[in-house]
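Subset of chains shown; positions unchanged.
The first chain written gets the first letter, and so on, giving A, B and C; residue counts start at 1 in each chain.
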Amino acid sequence: MHLAKVIAKVVATQKAEKLVGGKLLVIKSVDEYRNLMDHEPPYVALDCVGAGVGDCVLVDWGGSVDNDPRMVSDMSIVGIIDTIEFE
Amino acid sequence: MHLAKVIAKVVATQKAEKLVGGKLLVIKSVDEYRNLMDHEPPYVALDCVGAGVGDCVLVDWGGSVDNDPRMVSDMSIVGIIDTIEFE
Amino acid sequence: MHLAKVIAKVVATQKAEKLVGGKLLVIKSVDEYRNLMDHEPPYVALDCVGAGVGDCVLVDWGGSVDNDPRMVSDMSIVGIIDTIEFE
């Protein structure tokens, strides 16, 4: 999974049926201190956990066995990060 | 999903059977302000939503569960972007 | 899919059974004007359409639903590019 920050929402009227009703969020990768990695391109992920703009999130790129039926995209937001503990 | 802009069409007479009849579009990644990211290589995606040259689109790289039966390629255009809202 | 140019053939006597009899071609990514992107690493793809050295081709990296039974590798050449039309 990637660490990312939600920076915007996408509005797309014309889209694949499976995406209808889903919330599409623009994300950008962050480092372990939650700083945006500016040289990385933005991605669009489907929200599965109620995330919003400004949240620091966990993004799954697919490839797992026990897939969540809501994961109908190649990138899904699967968690909202509370804290990162360095011990 | 990636944010990209359609820049050209591909003509390929000799191709895998599954691609016959599909529209193959050359895309380049854009940033969240829809500016082309020139250092990124171009890709070719199969159109699933009626996109054309000049459109800003959502590109799915596969890996989802509930796949659209039209997604017979590793990269499919699954949405045309209307707006990106930063709130 | 990626845009690439076939630059060489691979000879490998010792290989996985599924690759026996297949044509293994070394490819390098090209930009939308078919210029080699020299900083990109070369890859090896299994030919599915009769491509040869010098051809500009479409390379599928897997991840589709309706897979071609000949696609037994993670990278398959699925088309030979005739032209790229910018409109």
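Just so it is clear, a contact is a pair of C-beta atoms (placed from the backbone, for glycine too) under 8 Å apart; a residue touches a chain by one contact, two chains touch by 3 or more.
Because the structure is a prediction, the values reported are computed rather than measured.
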Copy number for the full complex, please, knowing 3 are shown in place.
5
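In this text, only the chains that are shown with their structure count from here on.
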Separation of chain A from chain C, taking each centre as the mean of its C-alpha atoms, in whole Å
31
Between chain C and chain B, distance of the C-alpha-averaged centres to the nearest whole Å
19
Two-or-more-chain contact residues of chain C, please, as numbers and ranges.
63
Sort out for me which residues of chain C touch chain B in the complex.
1-3, 29, 31-32, 37, 40, 48-50, 58, 60-66, 68, 76, 78-87
Okay, in this complex, where on chain A does chain B touch?
7-19, 24, 26, 28, 41-45, 53, 61-63, 67-69, 71-75
